[in-house]
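Structure first, commentary second.
Only one protein chain is missing from this complex, and each of the others stays in its spot.
For subunit A:
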Amino acid sequence: MDIDLMLKVYPFFLEAAWVTIVLSVLTAILGLICGTLGAAARLSRFALLRFLGAAYVSVFRGTPALIQLFILYFGGPQIGIQLDAFEAGVIGLGINAGAYMTETIRGAIIAIDKGQREAARTLGLSSWQATYKVILPQSARLMVRPLGVNLNMLIKATALVAAIAVVELTYTAQRYIGSTYKPFEMFLLAGILYMIIIYVTGRGVAWLDRKVQIN
(Lines give C-alpha, C1' and ligand atoms only; values in the text may rest on other atoms or scores of the structure.)
Protein backbone atom coordinates (compact mmCIF):
# COMPACT_ATOMS: atom_id res chain seq x y z
CA MET A 1 0.00 0.00 0.00
CA ASP A 2 1.38 3.36 -1.06
CA ILE A 3 0.92 5.47 2.05
CA ASP A 4 3.18 8.23 0.75
CA LEU A 5 0.99 8.68 -2.28
CA MET A 6 -2.11 8.80 -0.07
CA LEU A 7 -0.55 11.52 2.06
CA LYS A 8 0.44 13.42 -1.04
CA VAL A 9 -3.01 13.52 -2.62
CA TYR A 10 -4.77 13.85 0.72
CA PRO A 11 -5.22 17.67 0.56
CA PHE A 12 -7.04 17.38 -2.76
CA PHE A 13 -9.33 14.76 -1.30
CA LEU A 14 -10.02 16.98 1.65
CA GLU A 15 -11.16 19.70 -0.71
CA ALA A 16 -13.40 17.19 -2.45
CA ALA A 17 -14.74 16.10 0.93
CA TRP A 18 -15.90 19.67 1.47
CA VAL A 19 -17.86 19.46 -1.75
CA THR A 20 -19.44 16.23 -0.49
CA ILE A 21 -20.32 17.94 2.79
CA VAL A 22 -21.86 20.99 1.12
CA LEU A 23 -23.73 18.73 -1.27
CA SER A 24 -25.01 16.68 1.68
CA VAL A 25 -26.13 19.70 3.66
CA LEU A 26 -28.00 21.24 0.73
CA THR A 27 -29.52 17.89 -0.18
CA ALA A 28 -30.61 17.35 3.42
CA ILE A 29 -32.26 20.77 3.57
CA LEU A 30 -34.09 20.24 0.30
CA GLY A 31 -34.96 16.70 1.41
CA LEU A 32 -36.46 17.98 4.65
CA ILE A 33 -38.52 20.54 2.80
CA CYS A 34 -39.78 17.94 0.31
CA GLY A 35 -40.31 15.43 3.11
CA THR A 36 -42.36 17.86 5.17
CA LEU A 37 -44.49 18.82 2.19
CA GLY A 38 -44.79 15.17 1.18
CA ALA A 39 -45.91 14.12 4.67
CA ALA A 40 -48.38 17.01 4.85
CA ALA A 41 -49.79 15.94 1.49
CA ARG A 42 -50.04 12.29 2.52
CA LEU A 43 -51.92 13.26 5.67
CA SER A 44 -54.12 15.86 4.01
CA ARG A 45 -57.88 15.67 4.14
CA PHE A 46 -57.92 16.21 0.38
CA ALA A 47 -57.82 12.98 -1.60
CA LEU A 48 -55.95 14.60 -4.49
CA LEU A 49 -53.10 15.73 -2.24
CA ARG A 50 -52.96 12.31 -0.59
CA PHE A 51 -52.70 10.75 -4.02
CA LEU A 52 -49.96 13.14 -5.14
CA GLY A 53 -48.02 12.50 -1.94
CA ALA A 54 -48.29 8.75 -2.37
CA ALA A 55 -47.31 9.01 -6.04
CA TYR A 56 -44.26 11.11 -5.15
CA VAL A 57 -43.11 8.49 -2.66
CA SER A 58 -43.65 5.52 -4.91
CA VAL A 59 -42.04 7.09 -7.97
CA PHE A 60 -38.91 8.30 -6.20
CA ARG A 61 -38.44 5.28 -3.98
CA GLY A 62 -39.39 2.93 -6.77
CA THR A 63 -36.69 3.94 -9.26
CA PRO A 64 -32.89 4.14 -8.92
CA ALA A 65 -31.62 7.51 -7.75
CA LEU A 66 -29.03 7.30 -10.51
CA ILE A 67 -31.74 7.14 -13.17
CA GLN A 68 -33.47 10.11 -11.55
CA LEU A 69 -30.21 12.07 -11.69
CA PHE A 70 -29.61 11.11 -15.32
CA ILE A 71 -33.11 12.11 -16.33
CA LEU A 72 -32.70 15.47 -14.63
CA TYR A 73 -29.17 16.23 -15.82
CA PHE A 74 -29.01 14.63 -19.25
CA GLY A 75 -32.71 14.61 -20.08
CA GLY A 76 -33.49 18.01 -18.50
CA PRO A 77 -32.23 20.19 -21.36
CA GLN A 78 -34.59 18.37 -23.74
CA ILE A 79 -37.55 19.66 -21.73
CA GLY A 80 -36.04 23.06 -21.03
CA ILE A 81 -34.35 22.40 -17.67
CA GLN A 82 -30.76 23.60 -17.83
CA LEU A 83 -28.82 22.79 -14.68
CA ASP A 84 -25.13 22.51 -14.00
CA ALA A 85 -23.97 19.22 -12.54
CA PHE A 86 -23.85 20.45 -8.95
CA GLU A 87 -27.36 21.93 -9.13
CA ALA A 88 -28.71 18.79 -10.72
CA GLY A 89 -27.02 16.77 -7.98
CA VAL A 90 -28.58 18.77 -5.16
CA ILE A 91 -32.02 18.90 -6.71
CA GLY A 92 -32.06 15.28 -7.85
CA LEU A 93 -30.77 13.85 -4.59
CA GLY A 94 -32.86 16.25 -2.51
CA ILE A 95 -36.10 15.24 -4.15
CA ASN A 96 -35.09 11.60 -3.84
CA ALA A 97 -34.23 11.94 -0.14
CA GLY A 98 -37.49 13.83 0.37
CA ALA A 99 -39.44 10.75 -0.68
CA TYR A 100 -37.81 8.71 2.09
CA MET A 101 -38.20 11.53 4.59
CA THR A 102 -41.87 11.83 3.69
CA GLU A 103 -42.39 8.35 5.05
CA THR A 104 -40.25 9.00 8.11
CA ILE A 105 -42.11 12.16 9.03
CA ARG A 106 -45.51 10.68 8.28
CA GLY A 107 -44.64 7.64 10.37
CA ALA A 108 -43.66 9.77 13.34
CA ILE A 109 -46.92 11.70 13.09
CA ILE A 110 -49.27 8.75 12.82
CA ALA A 111 -47.41 6.98 15.63
CA ILE A 112 -48.86 9.45 18.15
CA ASP A 113 -51.86 8.01 19.94
CA LYS A 114 -55.06 9.38 18.45
CA GLY A 115 -56.26 10.24 21.95
CA GLN A 116 -53.74 13.08 21.92
CA ARG A 117 -55.39 14.82 19.00
CA GLU A 118 -58.82 14.09 20.45
CA ALA A 119 -57.90 15.62 23.79
CA ALA A 120 -56.59 18.72 22.04
CA ARG A 121 -59.63 19.05 19.78
CA THR A 122 -61.94 18.53 22.74
CA LEU A 123 -60.42 21.59 24.40
CA GLY A 124 -61.36 23.60 21.34
CA LEU A 125 -58.09 23.59 19.41
CA SER A 126 -58.34 23.64 15.64
CA SER A 127 -56.85 20.79 13.67
CA TRP A 128 -53.75 22.83 12.91
CA GLN A 129 -53.38 24.02 16.52
CA ALA A 130 -53.63 20.43 17.72
CA THR A 131 -50.99 19.45 15.20
CA TYR A 132 -48.39 22.02 16.14
CA LYS A 133 -49.04 22.22 19.88
CA VAL A 134 -49.61 18.56 20.65
CA ILE A 135 -48.70 16.22 17.80
CA LEU A 136 -45.55 17.69 16.28
CA PRO A 137 -43.63 18.22 19.54
CA GLN A 138 -44.14 14.55 20.29
CA SER A 139 -43.47 13.41 16.72
CA ALA A 140 -40.26 15.42 16.61
CA ARG A 141 -38.82 13.16 19.29
CA LEU A 142 -39.71 10.09 17.28
CA MET A 143 -38.34 11.58 14.08
CA VAL A 144 -34.74 12.30 15.04
CA ARG A 145 -33.38 8.77 14.85
CA PRO A 146 -35.07 7.69 11.60
CA LEU A 147 -34.22 11.02 9.97
CA GLY A 148 -30.66 10.29 11.06
CA VAL A 149 -30.87 7.06 9.09
CA ASN A 150 -32.18 9.02 6.09
CA LEU A 151 -29.27 11.41 6.47
CA ASN A 152 -26.78 8.56 6.58
CA MET A 153 -28.22 7.13 3.34
CA LEU A 154 -28.29 10.54 1.74
CA ILE A 155 -24.61 11.21 2.45
CA LYS A 156 -23.66 7.91 0.87
CA ALA A 157 -25.97 8.61 -2.07
CA THR A 158 -24.00 11.78 -2.88
CA ALA A 159 -21.38 9.44 -4.38
CA LEU A 160 -23.80 8.98 -7.27
CA VAL A 161 -23.21 12.48 -8.57
CA ALA A 162 -19.72 11.38 -9.61
CA ALA A 163 -21.60 9.91 -12.55
CA ILE A 164 -22.54 13.40 -13.73
CA ALA A 165 -19.02 14.70 -13.05
CA VAL A 166 -19.54 16.71 -9.88
CA VAL A 167 -16.07 16.96 -8.39
CA GLU A 168 -16.83 15.44 -5.00
CA LEU A 169 -15.07 12.62 -3.17
CA THR A 170 -15.92 9.67 -5.38
CA TYR A 171 -15.27 11.57 -8.60
CA THR A 172 -11.97 12.84 -7.21
CA ALA A 173 -10.89 9.31 -6.33
CA GLN A 174 -11.71 8.16 -9.87
CA ARG A 175 -9.80 11.06 -11.34
CA TYR A 176 -6.66 10.33 -9.33
CA ILE A 177 -6.82 6.68 -10.30
CA GLY A 178 -6.50 7.86 -13.89
CA SER A 179 -3.13 9.46 -13.12
CA THR A 180 -1.79 7.17 -10.35
CA TYR A 181 -3.16 3.75 -11.34
CA LYS A 182 -3.67 3.04 -7.64
CA PRO A 183 -7.41 2.29 -7.23
CA PHE A 184 -6.94 0.59 -3.88
CA GLU A 185 -5.31 3.60 -2.23
CA MET A 186 -7.57 6.17 -3.88
CA PHE A 187 -10.85 4.47 -3.02
CA LEU A 188 -9.58 3.64 0.46
CA LEU A 189 -8.80 7.30 1.06
CA ALA A 190 -12.23 8.34 -0.18
CA GLY A 191 -13.82 5.63 1.99
CA ILE A 192 -12.02 6.85 5.10
CA LEU A 193 -13.20 10.40 4.52
CA TYR A 194 -16.81 9.23 3.97
CA MET A 195 -16.57 7.30 7.20
CA ILE A 196 -15.41 10.34 9.13
CA ILE A 197 -18.25 12.47 7.72
CA ILE A 198 -20.80 9.81 8.54
CA TYR A 199 -19.38 9.16 12.00
CA VAL A 200 -19.48 12.82 12.96
CA THR A 201 -22.99 13.17 11.57
CA GLY A 202 -24.09 10.09 13.48
CA ARG A 203 -22.74 11.53 16.72
CA GLY A 204 -24.56 14.76 16.00
CA VAL A 205 -27.82 12.90 15.47
CA ALA A 206 -27.30 10.90 18.68
CA TRP A 207 -26.64 14.12 20.58
CA LEU A 208 -29.77 15.74 19.18
CA ASP A 209 -31.79 12.65 19.99
CA ARG A 210 -30.64 12.71 23.62
CA LYS A 211 -31.41 16.38 23.81
CA VAL A 212 -34.99 16.06 22.61
CA GLN A 213 -35.68 13.00 24.77
CA ILE A 214 -35.13 14.85 28.06
CA ASN A 215 -37.98 14.13 30.52
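Rule of thumb we're sticking to: contacts are C-beta pairs under 8 Å (C-beta built on N, C-alpha and C of every residue); 3 or more make two chains touch, one makes a residue touch a chain; residues count from 1.
Assume contacts and distances are computed from a predicted model.
**Student:** When you check the chain that is not on display against UniProt, which of "Glutamine transport ATP-binding protein GlnQ", "2-oxoglutarate ferredoxin oxidoreductase subunit beta", "Putative DNA modification/repair radical SAM protein" or "Tryptophan synthase alpha chain" does it turn out to be?
**Tutor:** In UniProt, the chain that is not shown appears as "Glutamine transport ATP-binding protein GlnQ".
**Student:** Looking at the whole complex, which of A:Leu14, A:Ala119 or A:Val200 touches the chain that is not displayed?
**Tutor:** A:Ala119
**Student:** In the full complex, which bits of subunit A touch the chain not displayed? Write them out.
**Tutor:** Here the touching residues of subunit A are 113, 115-116, 118-127, 129, 133-134, 137-138, 141, 215.
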